[in-house]
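Here the complex is missing one protein chain, while the rest keep their positions.
Right, subunit A next:
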Amino acid sequence: MAELQKDPMTRGDFLGFGILGTIVGALLTIPPAAFVLGPVIDVNVRGESDVPDDWYRVGPIGEIPAKEPKVYVVEFPVNQVYSEEQVIEEGVETPGATIDNAVWTSWREEIGENGEAIHRIPSFVESGVQPPLTQEQIDEVTANLNVLSSSCAHLGCPVRWIVKEDGGEFLCPCHGGIYDINGGYVGGPPPRGMYSFTFEVREDANIYVKHEFDIGGDKGPQQPYVI
């Protein structure tokens, strides 16, 4: 065997080098590791998000047709690097970066006893919305509204609505994931249906969302990966 160590090491040397090595090693590795892994620490350890935890306006419910989804684009501000809030305040007129998420909204569709599609559009919406809404109206809208992320549950490409003779379906252009108007899984590679945004409807007859997905069950809201 090749002899790398010429002088035998004593126990004291070993411990001394071990302790010194640990201290120096920590001094050399922790700062750069923390520097590079900063965002991972912020998100996973400190539970922070780059998008402020606010409600963002999507659009009016009155514009959503009865049998088809309508897409709105929401601009979420992104607090990252030169687009971080404080940097923008301190700096010159640097505009903040945004992440534009397409939000598909539609009225819930159910299949009736005879196989016919029932679109659960509230009657007061169909006859023209008159804000402000009452609490009952808000509840009715909230119960019957789909607020879906355009990001495919497979690998995140933006899905689009394809019109067909008997309605239509959401189709992902990347790998052919298909969903129904409620965002339910129909076919293709996605492991689940489309993600729903955490949303609320306010008196002004507008939809507001947070930058998080309501994945149901006891898991609570989930930060969207990627988008």
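The definition used in the following text is that a residue touches a chain if its C-beta (ideal position, glycine included) is under 8 Å from a C-beta of that chain, and two chains touch if they have at least 3 such contacts; residues count from 1.
By our rule, contacts and distances are computed from a predicted model.
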item	value
Candidate names "Multisubunit sodium/proton antiporter MrpG subunit", "Tripartite tricarboxylate transporter substrate binding protein", "3-isopropylmalate dehydratase large subunit" or "Cytochrome bc1 complex cytochrome b subunit"; UniProt protein name, chain not shown	"Cytochrome bc1 complex cytochrome b subunit"
Contacting the left-out chain in the complete assembly, out of A:V71, A:A97, A:I138 or A:V186	A:A97
Residue in contact with the excluded chain [from A:I19, A:L37 or A:I215]	A:L37
Residues in subunit A touching the chain absent from view	36-37, 39-40, 42-44, 49-51, 76, 78-83, 95, 97, 99, 154-158, 174, 211, 223-227
